[in-house]
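Take a look at the structure below.
Only one protein chain is missing; all other protein chains are in place.
Now for subunit A:
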Amino acid sequence: MGEEEGLHQTQLLDTMFVRGLKRKCFDGEEDIEGTLAGFKAIPSYNLQRQSLLDMSLVKLQLCHMLVEPNLCRSVLIANTVRQIQEEMTQDGTWQMINTQSAGQTSLDRLVSTDILCRSSKEQAEGKLVPVYSTFAKDCEGTQSQDNSEIMSTVTSPQVPRNLQSNMWEMENPQENRGNFQKSLDQIFETLENKSPNTVEDLFSEVDNSYYDLDTVLTGMMSNTKMGHCDLETFPSQTSANSNSNCKSDLNELDHIVEILVES
């Protein structure tokens, strides 16, 4: 986004956030489709709120510098993120976006990625890998339903806590940034690939350590459970457990993949 566009957008956001425009009446699908279809002259409240959320997440990620990040600033940003997410959950915006039919969502809607994991190496060293909340939407169409279900990982309000843990206990800023970027790239790659072998490719090319398979598998069942999984796998106390879980689940997933491919 160019400089001017960025400035323009924040100016619009300014007018929007002037007073406590907490929430507009949720108009229903019609409104959502309208805003998603194209950019209007003045972005809707939902889009602006989403934009604020994006901005906040970027800020949190950019905290990782050589000098320890400012804890007060991080706490305030994290609280803002939680506030937005709580409002979005109450709005039902989460559910709305998740049930969108194929084709409407594009990669642009992918606000940020939730790569929740601990590589086996890092667990051995007792370090923590960054945790960010997922706002990935369904990216596949209904044709390859398996893909979409595996990829859909929506977070519930538990997400902000992950952010916080990440920040407060950051052990390895440089590495974390690298990890995140790499994971993000991988996600984009796999999403663009719509061939039938996508699922296999997904798990063959990507380093398995970047996916929390608990999260992925549970995602196939229900969306709401996602948050719980994220929470559980993150804290360092459960390091040993999640490692073994990853491995066993990986085997299980391989098994499932084999079945799908054969059929």
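Here is the rule we go by: a contact is a pair of C-beta atoms (placed from the backbone, for glycine too) under 8 Å apart; a residue touches a chain by one contact, two chains touch by 3 or more; residues count from 1.
Note that contacts and distances are computed from a predicted model.
Asks: Would you kindly match the missing chain to its UniProt protein name, picking from "Serine/threonine-protein phosphatase 2A 55 kDa regulatory subunit B", "Presenilin", "Dimethylarginine dimethylaminohydrolase 1" or "hydroxymethylglutaryl-CoA lyase"?
Replies: From the listed options "Serine/threonine-protein phosphatase 2A 55 kDa regulatory subunit B", "Presenilin", "Dimethylarginine dimethylaminohydrolase 1" or "hydroxymethylglutaryl-CoA lyase", the omitted chain resolves to "Serine/threonine-protein phosphatase 2A 55 kDa regulatory subunit B".
Asks: For review purposes, identify every residue of subunit A that touches the missing chain, sorted by number.
Replies: Its contact residues with the unshown chain are 3, 6-7, 10-11, 13-22, 49, 52, 55, 59, 66-68, 70-73, 75-76, 78-80, 83-84, 161-162, 164-165, 168-169, 171-173, 231, 234-235.
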